[in-house]
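Subset of chains shown; positions unchanged.
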Amino acid sequence: MDQILSLAATNLLSPIILSFALGVAAALARSDLNIPEAVAKGMSIYLLFAIGFKGGVSVADHGIDATLALSLIAGLILSAVLPLIAFALLQVMSGLSRLDAAAVAAHYGSISIVTFVAGTSVLESSGIASEGYMVAVAAAMEAPAILSALWLISRGGDARRMDKDLIREIMLNGSIVLLVGSFAIGWITGAEGLAKIEAFIVSPFQGVLCLFLLDMGLVAGRGLRGGSGVLKPGVLAFGVVMPLVGAALGLGTGLLLGLSTGGVALFMVLSASASYIAVPAAMRVALPEANPSIYLTLSLGVTFPFNLTLGLPIYVAVASALT
Amino acid sequence: MQTHKAKRVAIIIELVMQSRLTDALEGAGVTGWSVLPVLGGSGRSGGWSREGQVSRGTGMVQVVCVIRPDRLDGLLDAAFAVVDRHIGIVSISDCEVVRAERF
């Protein structure tokens, strides 16, 4: 408990969390502070490229772990199963329609790469190592949840054609391709490749993350201001309970796989986090009648800040205690 | 200068639907269209804005087609098959074009 508190304090007073808080505060106060969309997208490309590359280099360094393939498979299964749990939980906790519940569920099966990045950064400052291939697991967990959610809907009699285009869009969405691609490049070029671009992808990383989280805070704050009306207490509670449920499943999976402390913690982080980029886009195509305010506000306005501030230290502390 | 009567159809639609819409237009034999950015707006489904948008990439665009009047119905049918369940607005106005061979 002490460890959790001290980790939480360190985390809460780190530049990245404070930058996020600044963004939320500015948005709630209706400041016109605002990071251009192109710059925000540029930063997210930078972060994906850097995190993928470093993951690949670390695999090149430490060699392939026997559990790499198992972790990937476990990630795929977790991402497919989490929406079912989320859906059941929503039906108990909230009065959401089947459609809205399925859409929300899809988000919680998938992952938030920024939460993952923030998680690695907490691990780093605590000096805890993790498996480099967790980046690949993150990529694997992006998409299956969407299929589960659509299956949930079609089971309810409301059949949805998953047209070929949508499947391609989901599987080859920009962040998956960039993450997997830069992971591969890092793997191929290894430490030598890293040496060439270290000054770009390693040294300024934390600083870029600050500005990126400032933007996330602005967006989350504006979402909260606009969308808070749609979140009834049951839905709100789900936004905090579900990450903990997810984290518990991630913990079990990580322990079963015999991952390192850092690996277990990251599995928890991935399972606890909710998507707010890839899944919303897919939902707008496949379930246009589901209300985006609900799933976006919940995922980005409630779960993301919760994970960032309290979740991460909890997951890291629990993983440390149990490994 | 000699002009020809035409119809200008403006469809405001979610970005994620853009390629589906233009594919449908092409399927219906519409060969000319342009896509214009939309920064924000408001409608039955509430307000939104690219800046400070909860999820980047789920904004809207405006697809504009200038077509021969006799092709209007085909275009609308094709467009509605795509946009029907989606948010947005379709408006049609009369116009004239100068180079008839252009569209």
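Note that the chains take the letters A and B in the order they are written out, and that residue 1 is the start of every chain.
To be clear about the criterion, a contact is a pair of C-beta atoms (placed from the backbone, for glycine too) under 8 Å apart; a residue touches a chain by one contact, two chains touch by 3 or more.
Keep in mind it's a predicted model, so treat the numbers as computed, not measured.
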item: Formula for the whole complex, using the labels of the chains displayed; value: A x3, B x3
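Just so we're on the same page, only the chains that are shown with their structure count from here on.
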item: Centre-of-Cα separation between chain B and chain A, whole angstrom; value: 34
item: Of all residues in chain B, those that touch chain A in their complex; value: 14, 16-17, 19-20, 46-47, 50-58, 85-87
item: Sites on chain A touched by chain B in the complex; value: 27, 34, 36-37, 40-41, 165, 218-220, 222-223, 226-227, 276-277, 280-281, 284-285, 288-289, 292-293, 296-297, 300-301
